[in-house]
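Since the structure comes first, as structure tokens, the remarks are kept for the end.
Only one protein chain is missing; all other protein chains are in place.
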Amino acid sequence: MGVSGWFRFKGRSLFSWAFTFQRLTGVVLLIYLLAHLTYLSTLLDKTGATYESMIAITVSRQFLVFDILLVLCGVFHGVNGFRIILHEFGIAYEYRKPLLAIFTVIAVVVWLYASYIMYSLTGG
Amino acid sequence: MQHDIVIVGAGIAGMRAAIAAAEKSKRLSIALIAKTYPIRCHSVCAEGGTAAVLREGDSFDLHAWDTVKGSDFLADQDAVEFFVRECPVEIIRLENWGCPWSRNEDGTIAQRPFGGHSFNRATYAKDRTGFHEVHTLYERMLMYDNIEIFPEYFITNLAIENGAVQGVSAIHLKTGYMEFFQAKAVIFATGGAGRLYGFTTYSHQVTGDGLAIAYRNGIPLKDMEFFQFHPTGLIPSGILMTEGCRGEGGYLLNKNGERFMKRYAPEKMEVAPRDVVSRAMWTEIIEGRGFEGEYGPYIALDLRHLGEEKIEERLPLIRDAAIKFAGVDPVEEPIPVKPVAHYTMGGIDTNVRCETAVKGFFAAGECACVSIHGANRLGSNSTAECLVFGRVAGEVAAEYALNAKQGKISAEFRQKEEKRIFDDLLGKSGDESPYQIKRELNETMDSNMWIFREEKGLKEAVKKIQELKERYRNVEINDKSRGFNTDLTSAIEIGYMLDLAEVVAIGALKRQESRGAHYRLDYPKRDDENWLKHTIAYYTPEGPKFDYKPVTITKWEPVERKY
Amino acid sequence: MVRFKIRRYDGKKSYWQSFEVPARRGMTVLEALYYIKENYDSSLAFRASCRMGICGSCAMKINDKPRLACETQVLTLGNTVKVEPLDNFKVIKDLITEFDGFFEKHKAVKPYLIRKDDNYAEPKELLQSPEELNEYYVFTLCIKCGACYSVCPAAATLDECLGPAAMTAAYRFCADSRDEGQKERYEIASSSNGVWRCHLAMECSEVCPKNVEPAKAVQLLRRKTAFSILKSLLRW
Partner (left out) sequence: MESTKSVMEPVAWIFQMLTGLVMILLVTLHFYVTHMTSHEALKYAEVASRVAQPEFKALYAALLLVVSFHAFNGLRAILLDTTAGMRKKGAVSALTMLAFLLAFIYGLYLLFSI
């Protein structure tokens, strides 16, 4: 069936969504990690000028939407990852369904909160 | 292909035989062939238990006596005595191989009461006994390197030359091509013939193939007119509603809301023996006191008064099945049931060593008739039979194969068989649908060879079956492809069923008495004078030829069968 | 009348075909398939036997969800019923899929009791308390229908992956108080095709018609496997 098998949701439960999201966000974060390291290279310029000009772009309003999406990835991956780890160590398997719902809600709330703060911080 | 032993059928009997043969000698190459994957066999349906004498207070004689009495004295008592002695060790073997038998608090294997047994000797694994036995046997079988499994091979014929078996021919379903398995010994463990009936507890695959193949090759069938009917089959599918429903206190009601059993068995009421209850229910239906439903008349199995709690605790699977398969929740509504065809007492005529009339050819399990069930099988005795005689067949065949020369299937046989299946059946055109023929056969069986039989109906049935056989010559198989042609295999199965139905009908017509499951309205009494004998049917192109054989009696002279 | 849309495959091409089936209360999807086969198109191929949900033959995708055709009531599905073969299995014909590999994987995990004192000729009754039985009983209920395998994302991309059913079988024996083969089985389960390929997608437990909870078995097996191997490493 191939990789498209990771994106079949018809007739499937929320668990399949969670799996696919975990995977996608993991990859996004991996790419971000590489980008992050590349961009931190600018710190090598001891005057800080290159770095500051980069930061200026990333904290701007135009960039905010990327930041917010990135945070969504991070938050979802982390929160859902925690859920997986619990189950992996045999905790709360019986409550897997409510746990999925609760953790998804937590992820969304944390994400919205973080987005709001970031929105305020970027100012006008 | 060449093997020492070919076993056809991977139910409890076939797999037990394979293990027994493999244990006998590592040098033997064993092929296990079945038309489904092994764990898809019919044996997984068995629910209640497997009989064995395990505990203090029970005895071999008691088990044997219960069995003989249950059989209405048609069982061969030497076979029964052997059988009961071999049951316990088989239970323990399964246990050692991982079967999750239900347990007593002290960790020993638990047993429960069962109809007709005067001791709690039905060993069980919840209400999925057959399922767990099959899986245990299958998994154990995987340990033996000399057993090769050929799943989804459909047997079409048996090669016999010079009075000895040479092998079998089979259609490999996946490719649709014919394969020939040459062997020194062949064991048939192909199960019963329950799908002769339309309303039955049997799996769809139980079409009596092995019986018909053996029969057509001149090996006689024994006691085929004896078919067991269970009182409570779920409508519309016929799925078994275990005896436990009534054991736990369920009522049987007619459409007037009356517990009619009080007129048939005032003392035992709903928990009277199976044949009594079945006959009572059928009488109600015939006399117009059944409920009318979309699927015809039925009787209500009422569990409502037991309450949700008790139903959930004691009969969870029954509730589940009623909801899933009939859309009825027994907590709120009575379950629609009626008597249902349940077991094939007859089969390939064998002796206690599972040997048949042909050298190197053995039979075991439901397809065989060693004759421990006689005219009426006791619940939980048949899985036990499969285990015991499966083992015997495996061992005896192994001994035979170690000293026999390799079977050879001649080129002539191969050509003839391929022509018969692919040219004469698949290739030809006609204007009959095999499914229509099957429908009419089922109807005939359900109406004329049901719980009550009489001369007129049986004669009609014989005529009808012969007409259907004639029409069958003219069937057309629409699907002309090769790979997984289930149209072809269904048509072949229907051909087998027609032959068997004829044997059942004529045998029943001839047997002018009532014994066990065979009840003749025109001869309502057992007649030991004339009929204490086995029916033996031989194939001839014109139809079955009948002969009779005495019953072996060792300890127990026939007496009136009262419960 | 209920409309059945069936995914057909004749070995070469794949196409949809529709049939109208008169449905009544109590009719299952399996009965509808037989109705179609016996009245409209006898070439329709599907597997079925017990029709009581115990033989595992008839798992297929019904309205996008893998289910047992024999225990699915037609009238609960609406006016159109879509029937397709299981995902993650190669289709042989119509609704029939290749199961040889699935059974191979089951065999590969040594799904039988392993004991040093195995004695065929003179077996002895082993004791097991009801509690010990309950430790593994639910995992014995697997009917090998393949529904779980058909939704497991790892099985979608990795042909050789053991899959939930086989791993459940492995755990079922490891958790049996009578068994002595844990070590062997942990080694098999720890192969790269084994437990590590599960990412707790848990869809397997969602679709299992027998409520076997394969996801739980896999996760328990992985934990035991990991610790058993780590322990043997530390002892080096």
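A few points about this structure:
We call the chains A, B and C, going by the order they appear; numbering starts again at 1 in every chain.
Simple rule for what comes next: a residue touches a chain if its C-beta (ideal position, glycine included) is under 8 Å from a C-beta of that chain, and two chains touch if they have at least 3 such contacts.
No experiment lies behind these values; they were computed from the predicted model shown.
For the chain that does not appear, the touching partners among the shown chains are A, C. Interface note for the absent chain: among C:154, C:169 or C:220, the touching residue is C:154.
Mapped onto chain C, the footprint of the missing chain covers residues 104-105, 107-108, 153-154, 157-161, 187-188, 190-194, 196-197, 199, 222, 225-226, 229-230, 233. As for the chain not pictured, it touches chain A at residues 3, 23, 26-27, 29-30, 33-34, 37, 40-41, 43-44, 48, 51-52, 55, 59, 67, 71, 74, 78, 81-82, 84-85, 88-89, 114, 117-118, 121-122.
The rule is short, and it goes like this: only the chains that are shown with their structure count from here on.
Among the remaining chains, none touches chain A as well as chain C. One inter-chain figure worth recording: chain A and chain C are separated by 34 Å, centre to centre, where each centre is the mean of the chain's CA atoms. Chain B has its Cα centroid 60 Å from the Cα centroid of chain A. One inter-chain figure worth recording: chain B and chain C are separated by 27 Å, centre to centre, where each centre is the mean of the chain's CA atoms. Within chain B, contacts with two or more other chains are made by no residue at all.
Annotation for chain C: no residues touch two or more other chains.
On the chain B side of its complex with chain C, the touching residues are 23, 36-37, 39-42, 44-45, 89, 92-93, 95-98, 100, 102-109, 128, 131-132, 135, 139-140, 142-143, 151, 174, 203-205, 235-237, 239-240, 294-295, 321, 324-327, 433, 435, 439, 477-479, 481, 483-487, 490.
Chain C contributes residues 10-11, 24-28, 31, 37-39, 41-43, 45-57, 71, 73, 75, 92-94, 96, 99-100, 103, 107, 110-113, 115, 118-120, 123-130, 132-133, 136-137, 140-141, 143-144, 169, 173, 176, 178-179 to its touches with chain B in the complex.
Interface of chain A with chain C (complex): residues 1-6, 8, 10-13, 15-16, 18-20, 22-23, 84, 87-90, 93, 96.
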